[in-house]
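Removed: one protein chain of the complex. Kept in place: all other protein chains.
Chain IDs A and B follow the sequence of writing; residue 1 opens each chain.
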Amino acid sequence: MKYTIGLFALGTAALAATSLITPAHATVGSCTEPVTFGTTISSTGRYSTLADKWRNMTIEFAKMINENGGVNLKGCGKKLPLKIIIYDDQSVPSTAVSLFERMATVDKVDFFVGPDWSAMGFPVPPVAEKHKIPMVMANVAAPPIFKRGLKYMWGTPMPTVPNWSTRYFDMMSKQTPRPKTIYFITQDNPVTKALTGFWSKKAASLGYKVLGNELFSVELKDFTSLVLKLRIRKPDIIYISSFDSPSVPLIQQMRRLKTKAKDVHHALLSGKLHKQVGNDLEGVTGEIPWYPGVKGPYSDFTEELVKRANVDMFEYPWTMSRISAYLIMVQAVERAGTVDREKVRAALFKGTFDSPTGQIEFNENGYAHKNGAFTLQVQNGKPVIVWPPEIATGKFVYPSPSWQ
Amino acid sequence: MDASIIIQIALGGILLGGLYAMVAFGLSLIYGVARILNFAHGTLLAVGGVAASAIFTATAWNPLLIMALLVPVLGLFGYVFYDKLLQPLTKRSHFEYTVGSVLVTVGALLILSDVAAWIAGPAPRNIPLRFEAMEFGDVIVSTTQAWILGGIIVFTIVLHFYIKKSWFGRAMRAVTQDHTGATICGVQADRVHALTFAFGSGIVAIAAVLYTMLFPVDPYMGFSLTVKAFTIIILGGIGNLVGALIAGIFLGLAEGFTSFFWATQWAPAISIVLLLVILVIFPQGFGWRKSK
Partner (left out) sequence: MLTIENLAVDHGKLRAIWDLSLNVDTGARVGLLGANGAGKSTTLGAILGIYPPSEGDIRYDGHSIVGNSPPLNVESGIALVPEGRRLFGEMTVRENLEMGAYTKSARAGVADNIDHAFALFPILKQKHNDMAGTLSGGQQQMLAICRALMSSPDLLLLDEPFLGVAPILVDEVMEALRRISDEGVTMLLVEQNIHRALDFVEHAYVIENGRSVLDGAKDTLLNDPGFSNKFLGLE
């Protein structure tokens, strides 16, 4: 009790102190001051395991842009340095709201990048709207967030629900023997449920027979019954839509009870899961927005950035969305040629931007609706991109031998 | 329905239920002796499991050795926890004692989870030790499961006789049944309280290692275990180990069969449903129940 209250008091005091010592930023839109982005990162709190390396990466991003001279502003006839102000939102939406408010009024940043997570995507954008500051959010995926008519908000989640498994199903349609049946297993969570909700219908329309659709809560530890259902129904594809921690016992017990399938697909696969279940993950397929070695616009830049920030994309798969938000904002400012917020807003509106994952295209709601993912497979303990063939770093092994 | 499937589900349910029961043992002894609902009890399993996993990752020790290390450590924690934080409350009025003990144990739950997450990270972890699987027809039993099942059975029997025959076991039962009566016999109530906390926490250390060999643990999973253990005590009776084991296995089986015949998403909630149904249908409890 005391501990929590103490921490709270300490946090408040620290916030108050920083607001006293940070100088106010100069006039918005000048040609002399740096271009300033403001962002919050969940460096502590419940999302911190997903994001704890991003603060350092964000600092490196600004450094790398500035090593190339900065952000090119035609209106000024020169490049201006990029400055990014970073706060820790502690994974708490209300903290994020007050920090963005503070960046608008005290730090007087030019533009917002971030935050992440749908829980923040609801309350934070109205702050941008109020101060008329364009904002490109990163890992904010829930579609309702984008249907509120907000005019200063964009988001580039990777991948988006309707495009998540497009390439995976494309790959499966080209395999022999062709898989005919599929079984969906879903963690009880809005994002994972949205994924299954979309793809179970889509799979049926693609000609698969959906043998089962099972929901499980994060608390569940004994999956014996579910695994036995898999053994009885014998699906060709087991499609798991779960974040990486809750599915750990599922994968382990599937192995322990010798589950068989032609392919086991874990739609949100990451290195964290791999660390926990080790060999049990062999042959499992997953999806990733981008991986070093995949060529595209800014791919050299991004490879260098994640190398400098020591981010393993397989362990931190949500990183690409973050980097894309930064890249899009830089491109939008360069396209506008000025730090004028209204001109940048016009550049963002229904814009198409470059990213190592390919073209990112915003619809009229500010949603990067075409973001997809590459299909990977764990082979000999390493993630290998197996689809699409143009960029694959290895060949898809099918049917997966370790699940026979 | 194929018998092998029923057997396989039953096996999983018995294992999980047996582990629930081990958590319930300590909770039940502690409540009986000190009349404190120790909300932090399940969290000790979570934290002990995280520690066991961390030790295993670092040293690859035999889980029995890890157990031998964790039992005294958690036991000492339980002793000090009672002696320093809860015992002082006994000098207060009954109301302040009740409310104070809830605040202290809930506070301990929060702090233990946070500290464990801070030291070892919030992500789930386990003891990734895999023994050969044995197959009996279509039923698959991993050697790990067989060992753990054997461990739970042996442990329950030993514990049962220890509580029945040893001086400390008798003292715990005596304090549970009549606190003043025990004092008159020369039992130092405060000491028995603290030792019961130590004893219950030590049992949790054993359960923690066994649990972590089967299922992942994370620092924040403890409270749902505490709730399950409360359910077991209500079904099985305070201070009644055999009742707790039966109730625990009953709960584990109920979760397994709910998941199989109905839907997986309902399995974790079944304990609450069962509790309500049973309280309504059998307000006096079951035959094996010897509540006090």
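Just so we're on the same page, a contact is a pair of C-beta atoms (placed from the backbone, for glycine too) under 8 Å apart; a residue touches a chain by one contact, two chains touch by 3 or more.
This one's a predicted model, so the numbers in the text were calculated from it and none came from an experiment.
Within the full complex, the chain left out of the display contacts the shown chains B.
Only one residue from B:H41, B:R173, B:H193 or B:K228 touches the chain missing from this view: B:R173. Only one of B:Q87, B:T183 or B:S224 touches the chain withheld from this view, namely B:T183.
Contacts to the hidden chain, counted on subunit B, fall at residues 167, 170-171, 173-174, 177-178, 180-188, 290, 292.
Quick note on the criterion: only the chains that are shown with their structure count from here on.
Residues 1-4, 46, 48-49, 188, 214-217, 219-226, 228-229, 232, 245, 248-249, 252, 256-258, 272, 276-278 of subunit A are the ones that touch subunit B when the two sit in their complex.
For subunit B in complex with subunit A, the residues that touch the partner chain are 5, 8-9, 11-13, 15-16, 103, 107, 110-111, 114, 121-126, 128, 130, 133, 140, 142, 214-216, 218, 221, 224, 252, 255-257, 259-260, 263-265, 267-269.
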